[in-house]
Structure formats: structure tokens, C-alpha cells
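Only one protein chain is missing from this complex, and each of the others stays in its spot.
So, chain A:
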Amino acid sequence: MRTHTTKRLSVLTLLITFVLLTVSAATPSGSEIMWEVYNRDSGETMSANLIMTITNARGAVRERSIAQYRMDKDGVESKLMFFLSPSDVRNTSFLSFSYEDGRSDDQYIYLPAIKRVKRIASTSKNDSFMGSDFTYDDMGSRHPDLDVHKVLRKETIDGVSTLVVESIAKGDEDYPRTLSWIVDGQWFGLKKEFYLPDGTRGRTLTIDSYEEIDGIYVITDMTMRNLEGNTSTRIRMEDVEFNLDFNDNFFSERQMKIGPRR
């Protein structure tokens, strides 16, 4: 009974959306924009070095560099990461598989000090990414259907024309409202603000540089500031490469123990 109603409702929503889309064909709707962002080409395979700088409230800094490999294939996103520094955690590696069909992620960690691979509990999208100010959600791409989107205005940032999209979460979120500054036509964000349930700004994400590599826009320097905790994390990307050839066994426990490719 309930399923039936829901289905009918979605059909209705689709119809209305369709009507609205035809009406306002000139400026894309918020939802359209976010779908564009979601579907933007990010390459089937990629490798890069991440340099993560975490600054705590007292201004103390921890710097880590990580080699990261990614492959999207058959509805599975595989990621393999190796710590390059600091030296006492060198070669510690993470392997994760995210499934498009909604199955929860599989995650493994390899600790070289005990030479053992452990499966670790799947993380929630809101969990901190490697102890940084980024969440797993921030590092991947959030499904557009999770929010209701609305274009607020056009704004120019450093000469780049952007559309400011307001997204209100449908479910319960730490930051129920976000504002994204999306580059018109290129569909990547230049800035994002996260608002707390009480309406105050909780976090801000700024993009300090981006590059076009192999026709794909890559953000190479970004900083997330947590205004509540007064902490920040900067992530820089180096040596970005696309279209790599990973053999079938690359995203495996065995590779975790072997170490990074280079």
C-alpha cells in the first residue's frame, strides 16, 4: 500500500520537475546543477599524492602524505591509500570498496608493525576522513537526491561565474543546510559553506587552486575550516594521473602489504 503511494508520488514529482525544467530552461535548477556535479567526469582510474596538513585549535600542525589510487568499475569504487610519511606510519595502508547499489562499504587496514590486515568497521559518511576536518562525504560525492536544492543567485569569484546553490538535507544531518558555489558549465564547486542546525556557519570549504588534467578538472588545493572547533585541514594533490592500468589484483590485501606502486 505504502509503496504504491510512494511510487505515485515520485511520478508526480518527476512530472512537476519536468514541467518546471521546461519553464526555466535558461537557468538550470538547483537539482539539475547538483546532478551535473554528481555526474561530472572524474576519470575511471586515478592516482595522486595527497598532502594533508591538519591544524588544531592551538595552531599545532600535523602533516601527512598519502599515495592514493582509485578505480571506478562495475559499480564499485575501489580505493587504495598508502601513508608515505610520517615515517613511523609509513606503508600503513587502507583499502575500501564502495558499492553503488547501497551496500555498506568494505574497509581494510594494514598495519605494517604487526604485518596484518584487519577489517575495520564501515564508516558513516559523516565521520571524519582520516582524523581531518573533511568527512568521507566531503571526499566523495554526495548523492543529489539526499537534499532539496535551490539556486539562490549568480556570483563571480575571482572572475569565474558561479551559481550559488542552497541544499537542504532531507534527513538528519550534522549540517542540514549547505551553500555551494558551482562553476557554471564546468560543474565543480569553488566554495562551500556548511550551516549548523541553529543556523550558524559550522564549516567552510575553500578551493585555492584547480587544474585541468587530461580534460578533467582536478582540485589541487583546498582547505576545510571548522569554525566550531577552530581547526582546519588543507589537502593538496600532486602528481595527478588519470587512465591508469591497474591489474585485477591491485586493489587487494596483497597489494596493501606490498606498498605503493612507485
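By our rule, a residue touches a chain if its C-beta (ideal position, glycine included) is under 8 Å from a C-beta of that chain, and two chains touch if they have at least 3 such contacts; residues count from 1.
Note that in this section contacts and distances are computed from a predicted model.
Q: The complex has one chain missing from view, so what does its UniProt entry call it, picking from "RND family transporter", "Succinate dehydrogenase / fumarate reductase, cytochrome b subunit", "Aminomethyltransferase" or "NitT/TauT family transport system ATP-binding protein"?
A: The record names the chain that does not appear here as "RND family transporter".
Q: Of the listed residues A:K118, A:K154, A:K170 or A:R261, which contacts the missing chain in the full complex?
A: In the complete complex, the chain left out is touched by residue A:K118.
Q: So one chain is hidden, and I want to know which residue out of A:N56, A:S104 or A:N243 touches that hidden chain in the complete assembly.
A: For the chain that is not drawn, the touching residue is A:N56.
Q: Over the whole complex, note the residues of chain A touching the chain we left out.
A: 56, 58, 60-62, 83, 86, 88-89, 92, 109, 111-114, 118-121, 123, 127-128, 130-131, 229
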